[in-house]
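Before we start, here is the structure in question, set down as structure tokens.
Left out: one protein chain. Kept in place: all the others.
For clarity, chains are labelled A, B and C in written order, and residue numbers in each chain start from 1.
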Amino acid sequence: MIPRYTRPVMAAIWAPANRYRIWFEIEALAAEAMSLFGDVPPESARVIREKGDAALAAFSDADLARIDEIEAETRHDVIAFLTWLAEKIGPDSRFVHLGMTSSDVLDTCLAVQLAQASDLLLEDLDAVLAALKRRAFEHKHTLTIGRSHAIHAEPTSFGLKLAGHYAEFARNRERLVAARAEIATCAISGAVGTFAHVDPRAEEFVAERLGLQAEPVSTQVIPRDRHAAFFCTLAVIASGIERLAVEVRHLQRSEVREAEEFFHPGQKGSSAMPHKRNPVLSENLTGLARLVRSHAVPALENVALWHERDISHSSVERNIGPDATIGLDFALSRLAGMMEKLVVYPAQMLANLEGLGGVVHSGEVLLELARQGVSREDAYRIVQRNAMATWTNLASPEGRSFRENLDADPEIAGRVSAEALDRATDASRHLRALDTSFVRVFGEAGPAAP
Amino acid sequence: MIPRYTRPVMAAIWAPANRYRIWFEIEALAAEAMSLFGDVPPESARVIREKGDAALAAFSDADLARIDEIEAETRHDVIAFLTWLAEKIGPDSRFVHLGMTSSDVLDTCLAVQLAQASDLLLEDLDAVLAALKRRAFEHKHTLTIGRSHAIHAEPTSFGLKLAGHYAEFARNRERLVAARAEIATCAISGAVGTFAHVDPRAEEFVAERLGLQAEPVSTQVIPRDRHAAFFCTLAVIASGIERLAVEVRHLQRSEVREAEEFFHPGQKGSSAMPHKRNPVLSENLTGLARLVRSHAVPALENVALWHERDISHSSVERNIGPDATIGLDFALSRLAGMMEKLVVYPAQMLANLEGLGGVVHSGEVLLELARQGVSREDAYRIVQRNAMATWTNLASPEGRSFRENLDADPEIAGRVSAEALDRATDASRHLRALDTSFVRVFGEAGPAAP
Amino acid sequence: MIPRYTRPVMAAIWAPANRYRIWFEIEALAAEAMSLFGDVPPESARVIREKGDAALAAFSDADLARIDEIEAETRHDVIAFLTWLAEKIGPDSRFVHLGMTSSDVLDTCLAVQLAQASDLLLEDLDAVLAALKRRAFEHKHTLTIGRSHAIHAEPTSFGLKLAGHYAEFARNRERLVAARAEIATCAISGAVGTFAHVDPRAEEFVAERLGLQAEPVSTQVIPRDRHAAFFCTLAVIASGIERLAVEVRHLQRSEVREAEEFFHPGQKGSSAMPHKRNPVLSENLTGLARLVRSHAVPALENVALWHERDISHSSVERNIGPDATIGLDFALSRLAGMMEKLVVYPAQMLANLEGLGGVVHSGEVLLELARQGVSREDAYRIVQRNAMATWTNLASPEGRSFRENLDADPEIAGRVSAEALDRATDASRHLRALDTSFVRVFGEAGPAAP
Partner (left out) sequence: MIPRYTRPVMAAIWAPANRYRIWFEIEALAAEAMSLFGDVPPESARVIREKGDAALAAFSDADLARIDEIEAETRHDVIAFLTWLAEKIGPDSRFVHLGMTSSDVLDTCLAVQLAQASDLLLEDLDAVLAALKRRAFEHKHTLTIGRSHAIHAEPTSFGLKLAGHYAEFARNRERLVAARAEIATCAISGAVGTFAHVDPRAEEFVAERLGLQAEPVSTQVIPRDRHAAFFCTLAVIASGIERLAVEVRHLQRSEVREAEEFFHPGQKGSSAMPHKRNPVLSENLTGLARLVRSHAVPALENVALWHERDISHSSVERNIGPDATIGLDFALSRLAGMMEKLVVYPAQMLANLEGLGGVVHSGEVLLELARQGVSREDAYRIVQRNAMATWTNLASPEGRSFRENLDADPEIAGRVSAEALDRATDASRHLRALDTSFVRVFGEAGPAAP
């Protein structure tokens, strides 16, 4: 992921320093475990831990360069690291990595990194949830038009719209918790997972210390269905970001103007057109969602490794591991800020709601006719006729509102009273179940109607 | 999905008869619920239930044709169904669909269908799990070579390989249970989800009767992140099928021949080459996995519907709903049968294991040298030299086995005893942790060593 | 592809009758070719042709059932067909399929089917192009607002917008012509493409008669990069459909209403809201685009077949072959009709264009200031200030138009004359290059300004 869309806090998880720190931790813990079961002299385990801790604490660019130098010859990254580590530790280093295979280190490290990344993403999601809840409560009673097919449907509240997004992000949070649990496993099981040269208790020891589960059966590697499920989960979350971003883009369009991204003083919307204030954050989020989503396919293709493993997954994960988590972290963080600062225009919402002359109340009038015994077919015909007449002549000077048309229709007049029409065309009826919905989503009803 | 890859039991879930049956059930339950809360006369709810039940029970091609005829005019499938239903029910039909929107019916129906499909898929997974467990136990102690990079690595057991696949399918089962819960929600909330014309208790009533949860906030529709997560889960399962299928394809290749798909009497492998017995089932499963996986992307693209909904998701789901579930059902069912009948050749497994002259024991020899105080670097160099010499001259008449080369190497001779080399090159050491792995996967150790 | 989105003319290409007709044609042509080169007795080739033609001409459901019956035993579709054919032809049938392999028939047939499908799709594209050209000429001078980021940018013409889509579909047509050429190849080369049992001239003979090219090197199969490129091309075309569909959806939204899909008499937009007229065709096209696009990934995954072939591609192609071509044919056909009948509202376009008080002319005013020697930085600041003031107070009673604000701004007044401001805020300047653009796209300028 390019720096433009990278937050340092997530990038640090994927930096070499963190990776080598985790690699060492795995090796040191494994040696400590083996010292308990007799495979490694306790004194050697202690030396490994102490000298290794010191080397990692002092880790510098020179160490990086030295490891790279060794890798250039051996063409094997773990061997390069172990060789460097041996230089730091001395003779006791022969008890490092004992009976282990590279993937024991690599896959367990990836598990730790993905768990760290998940924790950060969970914080991001919490920030999004907090912003959505605050704005949902703020606008619980803000009337706005609900739209299906981008056509005015019936009134709703802007807070309820946000509550729906909150509910989706709450689901996304649950999914990420589950996905984190999926990938948080540890393998210290040797070349093909048989524990031929390592005690299974060492695996359990390392796993427990790292906050992971022991992988029930690793082959040479931790099976990649776990990672596929993880990246698919990120893709689902990204799609939720897109849904909210698209909503904001629609709301900001010139003809709607019900909400706007915050526009910074000094900001320029366009090099050529000084009047522009564009929803560039939400558009950017839409693109980032495409990127994060795109990583699901190669992650799925990674599952079917050959036999006990092939290494085709590696180049994929070296890229999508950082890219997907960094991209999603940036996007969630941007989204939270954007929603916190979103400028909302309730007056414009109301103006738009009323902009179609009241036809948005056609559904309730239809029901009222049904209540008066008119067949569904006839009622539909009558209401549709009046709604279309209203809409077609909206811009015309002699255009009449929906209510005026209804009042003038003899098929209505004889059946529905003025009071009933008043009730049917009162937008507030669409807010009456808000408490129910809010309780379902937030566990509390939120602010009472003003 | 084409008939070739369709099992009737899954196809029936997606047939019009089942859909209309569910639609009616939703409408009838909704009317019953509303009769409890005063919106529908109880007598009307009873008439709707009775006459509707009778109409659906007698549902014939003529009814299908009538609905199609109405839809050709109204261009709306739910209205067409309701009009047909009204013809069957009579005047009380005006209390059908009261205050509801089409998506209340469509989305709740889709939830029921996906839940039904999930139940079938769970049965399929159980059959796969049963077959894998039986064969894993059968071959718990069958020695075979483990391979990484398709290169012989170290010995393992064929049963352990199958146990690994079992563990993956057990995870897939858990994932599907979670995904089923995700999509099993009900919406009876009206045009934009505000319950403007319908009591939220009606939604809860219908949900409970159908075995669903009430959707916390539906817009006009049940939010599509649920479906995206569901189809992603199917994609992950499909990838697990692919992994096992690819394994079988490898095992059956002419040079390996460790296992073979069952070949039916009368079966012909090739129109031109009568000698052929091809792994066509596992190849077919590989292709089906690609198909099922391909549905994840459009499902993810469906999430970002506009405002309270647009209908772009509909054409996607009308296809991938059946295609993904039918394809996966067929694939899992085929996989279960294939694994049940897989012909396994333990003798060939052993022959292959021994085919590289014993170099597959290089790892343990390396460790033995380390135990004798040789540095990792030196030990690696010594063992690699002997292994490469063995391998390079495998086909040569004067080629020596790995053990013979080790015995002749002065750097080994002075350090490692013959007994230690015996132990290091004994394949059975790779089976010693089988019980641990089996208990982890199956909760029981399975058969003892023979 | 479900019947709902299937046109019979494309479905017929994928029907068994057409497939068996093509299979026979390949076999008959191959026998005829071989009779020229001495491998088949000419009289046998004649009998094969005559009896086979007769059998195919009389092909009935009974034949289908017979072939299915044989396949149930042999588990091989081509052998089943050949056995049925032998029953029809008699002893000369032993010269059918001589030295050929099943894939020679299957892959060459697929090439013919995809070529036939392409021809139909090219007709579809021509219909789309014709509709777009007609409407582009009709609305060449219809002023409308151009939008970037869904924010009003500068005026353009609705005809020019359509011309851009025309240009894209013209590119798509070229791409399809190229893709058609890619997949129109023939393989009659035997089990692994070595012509071990068949003369290469037979391949050339059959290819020429079928309007195909001989495949330079087939393995057992025609290489799948050709098909991957083909399905990717369909995906690109589908994305072009989506772009136009999304445009229409935007134009029809309630607050914009610049264009509308034709609404049939009797059509019902919503079961619950009689006032609705929804852009359901373009939303449907958006979904179909996702479907067609989704086939690109499995087609790409099909490329890396093992060695001379594995059959994993087959189940994929049995589905995506029909699905992608039928889906795209339906979508293009629907798109052509939709664009032909699109209801356009020029008055509303003009009203929207003027709806922001003239700020859409900010760019030209900026340039005018630059021409008067004001630095870019200063000019930007001045114009932005006036534009924002206009926009912010649009709905206010004392709100002023952009021009009024400019006139009142001392930093403008001293520098730009009223005449220059008249010119700068005249929308017609945005139409002055229409002829250039139209000539580029259509090869002709189209109608002159009215």
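Going forward, a residue touches a chain if its C-beta (ideal position, glycine included) is under 8 Å from a C-beta of that chain, and two chains touch if they have at least 3 such contacts.
Everything quoted here is computed from the prediction, not taken from an experiment.
Which of C:D225, C:E340, C:E354 or C:E404 touches the hidden chain is settled by the complete complex: it is C:D225. For the chain missing from the display, the contacting residue among C:E71, C:D124, C:E168 or C:E260 is C:E168, taking the whole complex into account. Among the residues B:G164, B:P200, B:G240 or B:P279, only B:P279 touches the chain that is left out of the figure.
If you put the hidden chain back, the residue from C:E247, C:E354 or C:D409 that touches it is C:E247. Set against the missing chain, the residues C:R19, C:R49 or C:R309 yield one that touches it, C:R309.
Which of A:T286, A:T325, A:N405 or A:T436 touches the hidden chain is settled by the complete complex: it is A:T286.
In the full complex, chain A touches the omitted chain through residues 1-2, 4-5, 73-76, 78-79, 82, 97, 99-102, 190-191, 197, 249, 264, 266-273, 278, 280, 283-284, 286-288, 290-291, 293-295, 297-298, 301-302, 306, 310-316, 318-320, 322-323.
The missing chain lies against chain B, touching residues 145, 147-154, 249-250, 252-256, 268-270, 272-280, 283, 297, 301, 347-348, 351-352, 355-356, 359-360, 362-363, 366, 380, 383-384, 387-388, 390-391, 395, 402.
Chain C meets the missing chain through residues 82-83, 86, 91, 93-99, 146-150, 153-157, 160-161, 163-164, 167-168, 171-172, 175, 178, 182, 190-197, 200, 214, 216-220, 223, 225-226, 228-229, 232-233, 235-236, 239-240, 242-243, 245-247, 250, 286, 289, 293, 296-297, 300-301, 303-311, 363-364, 367, 370, 373-377, 379, 429-434, 436-437, 440-441.
By definition in this document, only the chains that are shown with their structure count from here on.
A straight line joining the Cα centres of chain A and chain B is 24 Å long. Chain C has residues 249, 268-270, 272-273, 278, 280, 283, 297, 301 in contact with two or more other chains.
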